[in-house]
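Here the complex is missing a single protein chain, while all its other protein chains stay put.
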Amino acid sequence: MMENAIAWILIFPLFGSVACAILGMGNKKICYPIAVLSMAGSLWGGIETLRQVIASEVHRVSYIFGGWTLDKYPRGVGIEFHADILGILITLVVLGVGLIVSIYSKLPVQDETPNKEPLFYTLFLLQITGLAGICLTGDAFNLYVLIEVAALTGYGLIAMGSKRAAAATFNYVILGTIGASLYLLGVGYIYIKTGTLNMVGIHDVIVANGLADSSTMQVAFVLVGIGILIKMAFFPFHAWLPNAYCNAPTVTSSLLAPLVTKVMIYVMIRMVLSVFGVEFSFESTLWVDVMPWLVVVAIICAAVMALAQREIKRMLAYLIVAEVGYMVGGVWIYNYYGLIGSIFHVISDACMTLCLFLGAGLILRKAKTTHFDGLRGLFSKMPLTMTGFFIGGFSIIGLPPTCGFFSKWYLITGGMVSQRWEYMVVLMFSTMVMVVLFFRLIERIHLAVSESGENLGHGHGDLGLTKEQTRFDEGPLSMLIPLLLAATVVLVVGIYNQDIVNLIEIFLSEFNLPKGVGH
Amino acid sequence: MFEDGTIINELFIERLNYFIYVILLLIGLHGMIAKNNLIKKLIGMSIFQTAIILFYVSVGVKEGATIPIYLPEHDPHGSHASHGDENGTEEAVHGPVVLESGLVKGYANPLPHVLMLTAIVVGVATLGLALALCLRIYQGYGTIEEDEILAKIERQEMRLKPSIIVKSADSPKPKTSNSENSAPKPKVSSSPSTKRSKARPKAKAKTASTATKAKTSQAKSSSPKPKPAVSKSTTTGTKKSPAKPKTTASKTAGKSTTKAKPKPRAKPKAKPTTRTKATSTAKKATASKPKPRTPKK
Amino acid sequence: MKKLSLIPVLVVGALLIYAADDFPEWGNLSAPASASPLSSHFISNTGFDTEVPNMVTAVLADYRGFDTMFETVVVFIAGMAVLAILKNSSGSNSKKKNFHIETEPDIIVTNTVRLLIPVIQIFAFYVLAHGHVSPGGGFQGGVVMGASFIMIALSWDLEKALARFPMDRCFIVAGLGIVLYAGIGLLSMFLGGEFLDYAELANVFPVSREMARYHAMLGVEIGVGLTVTAIMFALYANLATEGRLKGGL
Partner (left out) sequence: MSAPEVTVIEDIRPLIAFVAPLIGVLGIAWAGEKRKNLRETFTFLVATIQASVVLSMVPILLSGSIIEFQIWQMFTHVPLLLRVDGFGLLFACVASLLWIATTVYAIGYMRGLHEHAQTRFYSFFAISLSATIGVAFSANLLTIYFFYEMLSVSTFPLVTHMQDKDARTGGRTYLGYLLFTSLCLLLPAMSWCYVWLDGGTVTMDFLADTGKVGDFSQTTQMVLLALFTFGFAKAGIMPLHSWLPGAMVAPTPVSALLHAVAVVKVGVFCVIRVYSDIFGIQVLQDLDGEDWMIGIACATILISSLIALSQDNLKRRLAFSTIGQLGYVVLGATLATEQGVGGSVLHIAMHACGKITLFFCAGAIFVASGKKYVSELRGLGRKMPITMGAFMIGSLSVIGLPPLGGFISKWYLALGALDRGMSWVVVVLLVSSLLNVFYLLPVAVTAFFRDPEEDQDTGMKEAPMACVVPLAITAIGCFVLFFFAEPILQLVGLSK
């Protein structure tokens, strides 16, 4: 059991989902415990694998399905799961978020998608399966299949939402398919030149045959890169994201928003570092010169669009787009600290986005709207929810001791080392935008002032609301506890960031990355 | 003309498949991006995926090779003609052997075929799901033309918008009858606008909307005030100064950036009181709309 | 807008043509893809490792069995997602459309189909089971099998097909297909190997390790076939009726 822990990560949710589909036909109530249990089992597998990875000398666990082990067969004959520290860290994020959201899901799923609980949980668990698989797989084509697993479940989960969700999902389907297909094409280009699909194998062939100058490989890099950028909603390709996440059911957006974009950034990091290799990606392509400027444009546009929103979920959706810019920038400023920042930001952004979307879900449930106009007085009505929500918010701004501060610190340090001033300036700019976003929200909730600046109450803290509207009325515990748990995670990840960063440093130490002057 | 090294030779003779797949792929991509009809987009998607399949299969081709199924003489169980596999001991005697390396070139590369089997299945799954979405969209909006869907969504949002404001505005003082009377007003006045916004360009509607916007923002700002003596349609209501709502309205109009939410005044003749009527006018508008546009195509 | 969309399209085209120049020649035996150790291993060792003559099947169901498992899952997801999207979704615009046909099904059509269906289904089993030695396998067999049910729905009506294969059962069968596939993998894991290491099944079945792979592959293909059959029919039934599962085409 122990040596197969990495397989159990996927087996638990896979069987859980089928169990939901079959058993759920008879008894809908059974789906929720199945989902929570399989997530817990999966998380156990993840933690066990992390232990193995840390314990192993090379800091990675290679697991080849079907018994096509490396001692008897060439690499790439079977499909390999290749868990290095980075992969297993992101997997743990996926599983952790999945567990928290699955606990959270009980009531919203019942209320928002009545009679569809078995379907919902089936897709939910398969979504986790796909995302966790993406993080672990060591096979370029298997990655495509898993991306599609995650994407298709995502389409289904989103389309269960409001009426508009269908149209939004359709856009997502088209863009997502373009992205995945471009990735597939890129893998084909890699295959035509290297003759293998195994990530390690590809890297070995690139180095051995000196393929860095091959135009096919260059185009393959572009295709894979653009495919992933579309999937992660990088700025010019972000069109699918806001509508999809806004109109999705609460649980769906809480699950997808923290994970999908982040996992795709992980894929980019993996492609850049492990598959194509540092020399190829950074030295022999133009991406290092071009991407930081695209990132600047992306962050500015996303931040400005977030400013224009008057609805929490939509605002958060644009924030995600901006955050994607952070992380992509952290990779392409090309240095050690930038990558630490990028990887750590993947982790912390997942935590804080989870926090925010769980909070938004609770607000929607209790206040019946997430539009800014309907939020006044929520601090007294649901103080715990608001605490959780704004811990996430402060983390996005980057206030210590939340994890957002530390990731931002590393990103800034990275920009400093690479002397990418434009990236640093834009980080500052978007930080200020986020300050405005969240404190404007606090103002709207806390103050008895309308947006245009009129006093609404009689003064002395009167919010112009009735007693019932400000009375203490928290959401159900099954939703509140996951939110507070997520908020705690945001703080804990911040406080113990050094431990995580140490792990990331172990991972990065095998790559030859510039560390800056005097390091 | 076709000497070695010329581009024509390179592209059209030796790599013809790769050239054709690019063309197919571009057709598909263009269809996905540019077509207005959702089904046509899906057709584009299928062409796109098929092009990729063609590419992969081309990669697997080997000159002079046969399909990747062992010929009878290489069959792991031996020739079917001479040996039946009636007993298990046969294998020990006649066990499977590794194919000699010289024979490998006789079989096509099986891997791309396997990959494409997977890709086909994924394509089918995506297509099925997308068709279901199309059905759902058609149920919701009665059309599968993208621009019409967008227009309808915009209109719905606009209809939704005042109701949110009203909700939050009249919720603090639900008792005062005045604010209740005034509250539904913007909702009603906005419903005929469905027709208007359809008929005229967006920018125009935006400018025309300022007046009603003043009204709605007034409703928003004034109704929760302690003094219930706020009457909606006139500017006499607010105690502070009658000019105030106007200024705020212009401010909000300036601020509204992403989506124009046009709320033109109600036309005097068209004054639908119920929602159903409004939707019927909306339907009429959409029904009439495609007509002038189709001949252009 | 349409003109604008040409720009990315042409850019992509230019990129691809640019790269095509660098490709190995079409059908070249020494191209990396064809000459790589991977490809030659599949060709030379498939028989030795698994005793399956059809390399594609062996690669699909054994070497890259993990991929195929998720491929099956993708099919399953498609069915679940379509159901999730269309269930209880009857919108305002759907009621004006009423294709209910009052006339009886055509006698010639129904009788022909009645004759054809057993043949089709047997052919489906053949395609599935004979996938080891000839082109075919779980997906192909499953699709043919699913088509037979669709044929019933087309020639009679959907209710008749649904009476034979109710929607609930559809999803149970689809789920069981995945359970069968993953269960074989799980079993081999419990027997001491990795997940999907069919050779370990030789510990409990009286066959050699190679033949264990051979037979397990058949089991896996049956699992795939079950899922594909059920989902193909479910997709048709749901799409044809906008999720109402009555009336329809």
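We just call them A, B and C in the order they show up, numbering each chain from 1.
Keep this in mind: contacts are C-beta pairs under 8 Å (C-beta built on N, C-alpha and C of every residue); 3 or more make two chains touch, one makes a residue touch a chain.
Keep in mind that this is a model prediction, so the values were computed, not measured.
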Contacts of the hidden chain among displayed chains: A
Residue touching the undisplayed chain, where the options are A:30, A:447, A:481 or A:506: A:447
Residue, one of A:44, A:293 or A:409, that touches the chain absent here: A:409
Which of A:2, A:207 or A:432 contacts the chain that the document leaves out: A:432
On chain A, residues whose C-beta touches the chain left out of the figure: 337, 394, 397-401, 406, 408-409, 412-413, 416-417, 424, 428, 431-432, 435, 439, 442-443, 446-449, 453-455, 457, 459-463, 495-498, 501, 515-519
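We adopt the following convention: only the chains that are shown with their structure count from here on.
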Topology of the chain contact graph, where touching chains are joined (line, ring, star, complete, other): complete
Centre-of-Cα separation between chain B and chain A, whole angstrom: 23
Chain B and chain C: spacing of chain centres that average the CA atoms, whole Å: 27
Between chain C and chain A, distance of the C-alpha-averaged centres to the nearest whole Å: 31
Numbers and ranges of chain A residues touching at least 2 other chains: 141, 145, 148, 152, 155-156, 159, 163, 166, 191-192, 197
Multi-chain contact sites of chain B, meaning residues that touch two or more partners: 25, 29, 59, 111-112, 118, 122, 125-126, 129, 132-133, 136, 140-141
Footprint of chain B on chain C - complex, ascending: 1-2, 5-6, 8-10, 12-13, 16-17, 20-21, 23, 25-29, 31, 33-34, 38-40, 42-48, 50-56, 58-60, 64, 67-68, 71, 74-75, 77-79, 81-82, 85-86, 89-94, 133-135, 139, 206-208, 210-211, 235, 238-239, 242-243
Interface residues, chain B side, partner chain C - complex: 7, 10-11, 14-19, 22, 25-26, 29-30, 33-34, 58-64, 67-70, 74-77, 88, 91, 96-101, 103-105, 107, 109-114, 117-118, 121-122, 124-126, 128-129, 131-133, 135-136, 138-142
Interface residues, chain C side, partner chain A - complex: 15-16, 18-19, 21-24, 31-39, 41-42, 62-67, 70-71, 73-74, 76-78, 80-85, 87-88, 91, 168, 171-172, 174-176, 178-179, 182, 185-186, 188-189, 193-200
